[in-house]
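Yeah, one chain of the complex is gone here, protein chain that is, but the others are all in their spots.
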Amino acid sequence: MTQPLLQLNHLSRHFGGIAALHDISARVYPGELMGLIGPNGAGKTTLFNLITGFSAPSAGTIQFRDQLINGLAAEQIAQRGVARTFQNLRVFPNMSVFDNVSVGAIGRSAYGLCDALWGRAAKRDRISAATWRALEAVGLDQDAHAMAANLSYGKRKAMEIARALALEPALLILDEPAAGLNDSETAELAALLRRLNADGLTILLVEHDLNLVMGICSRILVLALGTLIADGSPTQVSNDPRVLESYLGVESAA
Amino acid sequence: MNVYKAWPRLVPLLALLAIYAGLVAAGSGYAYRVATTVAIMGLLAASANLITGVAGLMTLGHAAFYGIGAYTAALASSDWGAPPVVTLLLAGLVTSLVGLLVAWLTRKLVSVHFAVATLGVGQVIYVTMLNWVDFTRGPMGITDIPGLGAHSDAGNLAIVTAVCAVLLWGLSRIIHSYFGNALRALREDERCVAAMGLSPARLKIQAMGLSCFCAGVAGALWAHSTRYISPADFRFTESISILAMVVVGGLGSLPGALLGALILTLFPELLRSLGDYRMMAISGIMFASILFLPRGLFGEASALRLLKRHFNWQGAQ
Partner (left out) sequence: MFDFLDIFFVQQLINGLAQGLVYALMAIGFTLIFGVLNVVNFAHGEVYMLGAFVGLLVIQVWAPPLVAVILVVVVVGLLLGVGLERVAFRPFRRFNDEASLKSKALREATLLSSLAISIFVRELTQTYFGSEMQAIPQRYLLMTPIKIGALNLVSGQLVILGVGLLMFLVLQYTLFHTRVGLSIRAVANNLSGATHVGINVGQTIIATFVIGSILGAVSGALVGLYTGNIYAQMGFAPGIKAFVAMVMGGLSSIPGAVISALVLGVSESIATQFISQGWSDLISYGLLVLTLLVFPRGLFGGSDERV
C-alpha cells in the first residue's frame, strides 16, 4: 500500500460562527488525477487555501509526504513541492510571459541577492532551463517574450499553469482551470493534464465543468456545505444518491 | 536593432550623457561641484528606485539612510582619521545593517503601512541626529570633514564618478537578474509570490540591505565632497526629493532614476538666484510628471527592453 502524498485529517475551518469546512478527511495518492467538485459556496477554495498555507485550519491537520504542513507559511509549503493556480487568475500583467513563468523556477531554487551578486551561471541556467521546459509543456514557448497583459485569456491560464510547473512540484493544485475556456481550449487543457499526470505529476483540481472532471479524473471528492459527502471513482460518484440530491439535482449526470 | 525605432527612447539617455559631459567640459569649479552632486544624487535615486520602483515598497524616509552613511563617514574620518576607502565601506556597511534591521522589523507591513513606518523611522533618525549633540554635534553639524584625497574639484569628481559608476553597474546587474524579476513579481502580487515558493520578507530584507548600502556610500561621498554636513541635509523634504527623482524618471527604471536625479538637481540650480524656490520647483515638477507622464520620462518597460536588446539578455539573464 503506497503512502499517500497528501493527507487531510479532520480539517475544519470556522469564520466567526460559520463553519466553512467541517471534519474533512481524505487522502491523495501519488500519481492520481483527483477532482474536487461541489456547489458554489461548498468551501472548495477554502480547502485549497488551507492546503497551500494561505489560511490556517481551525482544527485538524494536513500532512504532505508524512510531514505536517498546516500552520506553515505559503512559501514554505510551495518549497516542499505543492504548487497552485488561482481561481481569479493571478498573473503579473506587466511582465513578459517568460518572466512570469520564471518566478516559479526562481522560487524552486530560492535564488536570492547573493546569487545575483556573485553566483555562478549554473543556477541561472537551471532557472532558464526549467522555465523553458514549463513553457514547452503548455505550448507557450513561441509566446515567451510577449507581455502577459496582451495574451488571450486562455493563454494566460496556460501561463499560470506553466508558472506552477516551473516550481517542479510533486502536487499541482488547480483552482477552476477551465473557467472561461471554450470547448476546444478545454479539450486542450484536458490533454495537457493527462500528459502531465502520465509523466508522474499528482494533480488535484477543482472544477465546475463536470464533463472535464468525469472525463479525466481517476477519483472525485464531492464537497457540499463544508462537508465531504462522497469520495470515489467517477462512476461511483455520479450514481451516489447523496451527490445527485445535493448537487446534480434529480437528473443523473452525463 | 532598428536605430530609428529606438531613437525616441534613447533621446533622454543621450541628453543625460550630453549634459553630464557638458558639465565636465565646462571646466569651472562650480560645474565640477554640480556634476559631483548629480552623480551622488543619481546613485541615491537609483538605490531608492530598487525599493520603491522595482520592489514596489514606497519609502518616505530614504534620506535618513543617506544621512547615516554621511555621519558614519564624517565621524570615522574626523574622529578616527580613517582613510576614504575605509569610510566609504564602513558607511555602506553601517547603513546596510540599519536598513536590514528596519526591513526585518517591518517585514509584515504592506503598502501604506510600510510607507508610514519608513516615515516614522526616518523621522526618528532625523530627530536623533538633531538632538544627540554629544555624538552628532547636533544642529551645528560636522565641519572640516577630510576629503577623498583629490587635490581639486575635478579630481574629486573623477573619484566620485568612478565609485558611483561601479555601484550603479552593480545595481543594474541586480535589477536585470532573476532576483530583480522576483522583486518585480513581489511588487505586482505579494501573495502570489509566496505561493511560488519565494519568501516576501526575505526579498524585502535583501533589497533593503542593498539599497541602504548604496545610499550609505552616497552619503559618505557627499560628506567627503562638501566637507560639511548637518541634520538639515537629511530631513523629510529630502526624502521626498529623492522619491520625486524616482517618480519623474520612471518607477522601476534605473536610467530613469538617473534622469530624474539630473533634472531635479539641475533645474533648481539653474534657478539658484531665486534661492527659496527650490522645493517649489521640485514639487511642481513632481506634480506635472505624475499627471502627464505617469510612467516617468524613461519608464521601466523601455529600460528593460533597451538593456535586454543591448546586452542580449534573454528573459532575465
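Residue numbering begins at 1 within each chain, and the chains themselves are lettered A and B in the order written.
Throughout what follows, contacts are C-beta pairs under 8 Å (C-beta built on N, C-alpha and C of every residue); 3 or more make two chains touch, one makes a residue touch a chain.
Being a predicted model, the structure only gives us computed values, none of them experimental.
Engineer: May I ask which residue of B:L23, B:A45 or B:M58 touches the chain that does not appear here?
Structural biologist: Of the listed residues, the one touching the omitted chain is B:M58.
Engineer: Which of A:Q7, A:N49, A:T186 or A:T202 sits in contact with the chain that's absent?
Structural biologist: Result: among the candidates, A:N49 touches the missing chain.
Engineer: Just name the one of B:L243, B:A257 or B:L304 that touches the chain not displayed here.
Structural biologist: Touches the omitted chain: B:L243.
Engineer: Since one chain isn't shown, list which residues of subunit B touch it in the complete complex.
Structural biologist: Contact residues on subunit B toward the absent chain are 56, 58, 105-106, 108-113, 115-117, 119-121, 123-124, 127-128, 130-131, 191, 237, 240, 243-244, 247, 276-277, 279-280, 282-284, 286-287, 290-291, 294.
FYI, only the chains that are shown with their structure count from here on.
Engineer: Distance between subunit A and subunit B based on Cα centroids, please, to the nearest Å.
Structural biologist: Comparing mean C-alpha positions, subunit B is 41 Å from subunit A.
Engineer: Where on subunit B does subunit A make contact in their complex?
Structural biologist: Residues 170, 173-174, 177-182, 184-185, 188-189, 191-200, 202, 206-207, 209-210, 300-301, 314-317.
Engineer: Help me check something: in the complex, which residues belonging to subunit A touch subunit B?
Structural biologist: Touch list, subunit A to subunit B: 52-54, 73-75, 78-79, 83-84, 86, 90, 92-96, 98-100, 102-104, 106-108, 110-113, 115-117, 124, 127-128, 131, 144, 163, 167.
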